[in-house]
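Heads up, one of the protein chains got dropped from this complex, but the rest are sitting where they should.
Letters A and B mark the chains as written, and numbering starts fresh at 1 in each.
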Amino acid sequence: MSKNIFKISVGYVITFLFIITINFFIPRFMPGDPFTYLSSDESGMNVTYSDEEMQKYKEYYGLNKPLGIQFVNYIRNVLKGNLGYSIILNDEVSKIIISRITWTLGIVIISIIISCFFGTLLGAVSAYNRNGLIDKIIYSVFMIISEVPAFIIALIFLFYFAAYLDIFPLSGGFKPFVEYESSFENITDIIHHGVLPAVSLSFINIGNFYILSRNSMIDILQKDYIITANAKGLNKSRIILRHALRNAILPIVTRIFLSLGTAIGGAVLIENVFKYPGLGTLMREAVFFRDYPLIQGIFLIMAVMVIIMNLTADIVYKKLDPRLK
Amino acid sequence: MRRILGILLTLLIIMNISACSNSNDDTKAIAEETVESNNDIIIRLAGGDWGFPSPYLHYSRGPGGFKMYLLFDSLLEKDENGIIPWIASEWRIENEGKDYIFTLNDNILWHDGEKLTPEDIKFTFDYYKQHPPVWNSLNVNGKYIVKNVEIIDETNLKIVVDSANATYLERLGKARILPKHIWKDVKDPKKFHSEKAAIGCGPYRFVEYNREQGAYKFEAFENYWGPKQRVKAIEWVPVSDEILAFEKGEIDTVSPSPDIIGRYEKDKGYAIKTNKGFWGYRLIFNMEKRSELKNINLRKAFAYGIDREEMVDKVSRGAAIAASMGYISKEHIWYNDNIQKYSYEPEKAKKFLKGKSYSFEILTGNKGAEIKIAELIKMTLKDIGIEIKIKSVDMKTRDAAVKNKEFEIALIGHGGWGSDPDSLREIYGTDTQEDGSPSSNSLPGYYNEKIIELSQKQMKELDKDKRKEIIYRLQELIAEEVPQIPLYNTRSYFVFRPLKYDGWMYTYDHHYPEHCKLSYLVREK
Partner (left out) sequence: MKKIIIYIRSASPIGKAAFLLLTAIIILSIFGSQLSRYPHDLSSGKSLEAPSKDHKLGTDDLGIDLWAQICNGARISMIISLGVATLACGIGSFIGIISGYKGGIIDYILMRFTDMVIVLPQLPTMIVLGAFFGPSIKNIIIVLSLFSWTRIARITRAKLLTIMEQDYIKIAKGYGASFKYIYLNHIQSQILPIIVLCFIKTTGKAIVAEASLSFLGLGDPTSKSWGLILNRAMDFNGIYFTPYWKWWVASPLIAIVLLVVSISLIGRELENKYDFKM
């Protein structure tokens, strides 16, 4: 057992080193650098720096040193927990990331709850009515929905609910400068802004939960004790909820952790559709302006989150499943 | 199942109703706002994060610097026609353009109550030498232009510069003055995040900044020395969709696309201004890489073979003007209208080509408009026998390639077409290798002695009228030579509610009223 854990953790450490390495080198090999501006956005402003000024800035940010030394410094700093200083935003990368990550995690977690709840529930309903009309309808709907890219669903939502019906805001995370009379209103406002992003994001995983729940329920429903319960004439929903679902919970819990990883990646796109103030929109900007420390910081945090989720999924799966012991 | 559907339906209906009642409230709110008395006006503008408004922390791109300008005053300011006195009530230029003597206004206070002294100004020019601010006007060709600052007495000081130069007055005049008592101990201004970093002596003082939301709040500074402020506070609020926010009354100005402008044209409650065409696209030839382009006839074929009016119509939807071939924007105060003009004449273009055919690669960014322009160029040039391949990369890649001269023809869009015509020298007329500014390298392989001579001459000419004459002559020459092709200048719309606030103005060199300090101050008639 301990040998196994050792093997796994070595694997993760290697993965981490691998990520940190490409994380350092790829941004630096992209064409362009943070200080070269010749063009600007329409009606925007820009400054062009002379070579001397650029040299000064590079010195200031330590970008004039040989790449090897920069790399060693970078690793040293990361191990100390120092993610660097953003070039375009003029602030500590860790501070910037902390202010944004709650938004991303917020919609990610809510989306997982939505997809897990509805996916599992409908999966159970489907399994119970196996091969019936309801099952067939739900099944085909999910088959189609789970294949449609989430950002397209997000776009459709944006056009229909936000632009056409005007029920939800078009973008952003919350209303600015509004003095809320109570924290309740504040929360309502945040939820109001978060509904569309979270719901669209939940479509990434809902199909998986549905299939998983349906399959495991079908297995369980064929088990003897359920058949007995059925024969006893127990209430249908009671059977599903009390007996069957409880036993199907294991793969679903594991799935939750795995889904978190996918959802974090998927959030990048959804945030960009709704201009949601999370890490995804920041990431796009950072790449756009070649802000090396910021790109590295966001990338690292996302990768670490995914690794941790996968690790947890591994552990949880082993802990919960007695058969593996 | 049915029950769930029922619940969902009722929910939807409730949401619909609440949405409707919301919009009613909004119209009421607008009506109330318009009757507010002038002194209590709070202007709300579309926000966005452009950094903390200190001269060192705002972002180098975007309008962050203009927010900082509202907090910090400079020696001189600009109005519709030119440079006007500001902190300095008058100025003289002596010693053949090397000494600038400024007389300061009295009783200028910093936002924290301290008094501004000539010491502060001397300190500022010394400090900027050590720590260049984000928007740095005091470096020319990589060198700091101020030799030293001498305080003559309580109200007079002399700034000694390195050489006589027509642009120096503006350069010195727009450097933002820093309070010595705050900055003297700051070793690394890029990391000076304290709210003290936003203390200036400008008409508005800093109240709040929220980066995550891109929100700012400034209030009128009660003890301001200069013209009275017309608004009590300025707020920049994040908006999801500017049009929607404007119509709901969340913000007071908007720049809608021409397709939507019709919504505001007929309504008396709105007024529309057209922004000046000081932002534009141009096509740069790399004559080092493709020496065929040194042939003036080929360049003229380009000039006649590209339909710039079509671009204005299709890419900018009419909200633009075809640019002058002399580079200086048609709305610039020194634009020369009597120069060679090039309209779309494919037959003429063919004549210049003399039956030859060419093929080039155009490098563009990946923004929609740029690719559309490139596509239009490709379509029209195909007709006259020039084959175009479009290579599109992201903005930074393109900028780096242009800087390193790794392109054949590049399409680039940038602002500053309204600024001092010394830009002609930077683009067309640098003669030495000493110059390091990237924009000066942007016509690789092009060399014209006459243009260089005139460019250098205008730079040293301190007499305004004589200088203007040279600039006119330069535009003529450039238009005949076609060393590059200015394509078009955008003229976006600016819509506001005159009943609420109508102070919007344009300085002579800037395209956007929200950025101009005088837009928020009482103007003397």
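Please note the rule applied: a residue touches a chain if its C-beta (ideal position, glycine included) is under 8 Å from a C-beta of that chain, and two chains touch if they have at least 3 such contacts.
These numbers were taken from a predicted model, which means no experiment stands behind them.
In the full complex, the chain left out of view touches A, B.
Across B:Glu154, B:Glu195, B:Asp259 or B:Glu288, the single residue that touches the chain missing here is B:Asp259.
Set against the missing chain, the residues A:Ile5, A:Val148 or A:Ile227 yield one that touches it, A:Val148. Touch with the chain that is not drawn comes from one residue among B:Asp241, B:Asp422 or B:Glu481, which is B:Asp241. Mapped onto chain B, the interface with the missing chain covers residues 241, 243, 256-257, 259-260, 263, 313-315, 317, 366-368, 371-372, 375-376, 378-379, 390-394, 397.
For chain A, the residues touching the chain absent from view are 11, 14-15, 18-19, 26-27, 29-31, 140, 143-144, 147-149, 151-152, 155-156, 159, 163, 170, 261, 264-266, 268-269, 272, 283-284, 287, 295, 298-299, 302-303, 306-307, 310.
Everything that follows uses one rule, which is that only the chains that are shown with their structure count from here on.
Centres computed as Cα averages put chain A at a distance of 38 Å from chain B. Looking at the complex, you find that chain A touches chain B at residues 30-33, 36-53, 56, 60, 85, 88-91, 96, 99-100, 134, 165-167, 169-174, 176-177, 275, 277, 288-290. Those residues of chain B lying in contact with chain A across their complex are 1, 15-16, 19, 23, 47, 49, 51-52, 56-57, 59-63, 65-66, 132, 134-136, 139, 141-143, 190-191, 193, 210-213, 215, 217, 235, 237-241, 244, 255, 275, 279, 365, 367, 369, 393-403, 412-415, 436-439, 442, 490, 492, 511-512.
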